[in-house]
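Structure first, commentary second.
Yeah, one chain of the complex is gone here, protein chain that is, but the others are all in their spots.
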Amino acid sequence: MEKRKIIIDTDPGIDDAFAITAASKYSNFEILGVTSVAGNKGLEVTTQNALKLVKLNNIDCMVYKGASDSLLEQELPKSDNAGAHGVDGLGGVQLDYDEEKLSNKHAVDFILETVKKYPNEIEIFTLGPVTNIALAIQKDIETMKLVKSIWSMGGGVVTGNMNPVAEFNYWFDAKAVEIMYSIGEYVDIHMIGLNVTQPSYLSANDILFMKLEGGQLGEILYNMQQSVLPVSGWEEERIIGNIIHDLLTVIYAIDSSVCPNVLRTNLQVSTEDFTVGQTVVDQIRTRQYGPDNAFVAMSVDSRKYKELFMEIVFGKETGLLYKNHVIS
Amino acid sequence: MKKIILDVDPGIDDSLAILLAAKSDLNIVGITVASGNVEVNQGSINAIKALEIAGRDIPVYKGAELPLVRDYVDATDTHGPDGLSGMNYKVKGKANDGAIDFILDTIKENPNEVTICALGPLTNLALAIEKDIETMRKVGRIVVMGGAAKIHGNCSPVAEYNFWVDPHAAKRFFKANLPNVTVAGLDVTYDILFSPNMREMVKQFGGEVAQYVYDITQFYVDFHWEQERTLGCIINDPLLVSYLIDESIMKAYPCNIDVETEDLCIGESVVGFDVPSDFDGDYPINAKMCMEVDKVKFFDVFFKTIFPEHVADYELMKKKGYILK
Partner (left out) sequence: MDKRKIIFDTDPGIDDAYGIIAAMKQPDMDVLGICTVAGNKGIEFTTTNALKLVHLMDYDCMVYKGAGESMLKVSEDAGATHGADGLGGVKLDYDESKLSDMHAVDYILETVKANPGEIEIIALGPVTNIALAIEKDPETMKKVKVIWTMGGGVHRGNITPVAEFNYWYDAKAVEIMFSIGTDVPIHMIGLDVTHASVFTGNDLTFMKLEGGKLGEILFEMVGPYIESYWKHSRYTGCVIHDLLTVIYAIDQSVCPEEGIYHSNLRVSTKGITIGQTVVDLVNSWKLPVNSIVPMKVDSRKYKEIFFEVLFGKEKVELYKKHVKS
């Protein structure tokens, strides 16, 4: 059987690291390229981190540097997300990388060329701000309509983490979000928002399990989590653990039953003022804002999601140990 | 179809087990008896009675008269002076001698094909092992009623009767490390309560089989009330027979079983479950121990097999909540 063709658009980021790791371990994915974008950190850091994750997971693809700035005209308050990702974006865990894995090609061009080459076959995971996607649409909308699907971490239904109503990725470049959903009639765009990522956080028990049974990779992932748990988990969220937003996006793309309730509806995003980045999801299907342009995950089966993650990343046997012995 | 030997010491619950097996499709080729609940001669008469009630002609063989080492202690306080609530049945048939040889010969003729269902003390099996362990290794499967892993015993806080009455036989049996051994002890049989309502239901069924089941359980019910203020009686042995009919009735886990032969804990089954295990020393897996039971499934098999003409009544009583509520 042919593998699913994947492009990962990302701003690593600890949760990006988990997501990329899971995607790389899933046998039915062929990762064609990783494109970087500014977000959790500046573009230089996220590009370097993408290179590190490509090496860590031994992924046979290049990294393409993308947009370094949001398309928003409104000046946002600065955030370097140090609490959530550590100063270097990967919780201070030391990882090597190969400079020659960095392509000269711009991320936007890579995306467009790849979609042209494989029309209606490419699936894009957007784990950071969607600036690259928006630029690609602006450059060549007809090609972008030939993307098979977009799995996008961002937004949320009636919740936020940057302001009371907006999530970081979509807040960082709300303008790009608006542009992305403009092709939502033609391309299946799945939004995995805070309403499903927040309740499915990894607890200290889950994280401990990765250390106990996950070998070297488990230890690396454990250390990333340990470094940021005190602030981003405990102080900010009052959970003993961490929310790994991007991971759910990848696992959902692998097995959509982890989000049992998905709404096909219209989605709009606020691009200005104090609600900037807010996703307005037409839950009551008034249809007065426009056509259906999004699939919005409305609920999550946390247990199933975590079991799947452990199985995909650490193998069947370890997955079974988790299933049988670990309570989150 | 696999040939099955029942090794028993009837006994009320053994008799119900024989009745269940004899009324089922299982291919029972012979019944061997040892002294246990009652001494072997009385036990053989009781085994023949159960077969006659079932309308089956299956040979019965007498085996060990006494435990290997310990002084013999019967269980007539639990089962009545004759082992069947004092009914003192007369039978037409006659038991043969030579239980041990029957077991060995049957295995020799059908290597890896014979199932032994051991419901009494393990004396006969220990003697067969002593006589010809190579043949015994060719047994297909053994299911054993006995022991207690994580639950209070019935002869002491830690010991169950079948192992307690002949601990040396039980120890030798497990040390022999025979293939494919599954044990069900008090951990699961405590759930198999033949309730007063079930007993009254059986009585209403009417007929010879029903009357027999009703009569032989009387002493057991009285004993359970006297001893532990339980209403009804626990019928251990049929559970093992039902397991041969439908394996999904119990869930078994790999373990090491050894049996204490001296002092305070005599007769205790020492059960160490499979890895993970931090126990010192050598605990090779030599059996599986049943730790979970689906009692509704058991009673379905039990009643529907023994009283096939009353399946509808049984289902109705269940539905109305008179039994298995």
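By letter and in written order, the chains are A and B; residue numbering begins at 1 in each of them.
In this section, contacts are C-beta pairs under 8 Å (C-beta built on N, C-alpha and C of every residue); 3 or more make two chains touch, one makes a residue touch a chain.
Given the structure is predicted, the values throughout are model-derived calculations rather than measurements.
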### Message
Among B:25, B:71, B:263 or B:309, exactly one should touch the missing chain; which is it?
### Response
B:263
### Of B:96, B:110 or B:156, the one touching the omitted chain in the full complex
B:156
### Task
Since one chain isn't shown, list which residues of chain B touch it in the complete complex.
150-152, 156-158, 228, 256, 258, 260-265, 268, 270-273, 276-281, 283
### Task
Determine and list the chain A residues touching the chain excluded from the picture.
203-205, 207-209, 212-213, 229-230, 234, 238-241, 321, 324-327
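Simple rule for what comes next: only the chains that are shown with their structure count from here on.
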### Query
Between chain A and chain B, what is the gap in Å from one C-alpha centre to the other?
60
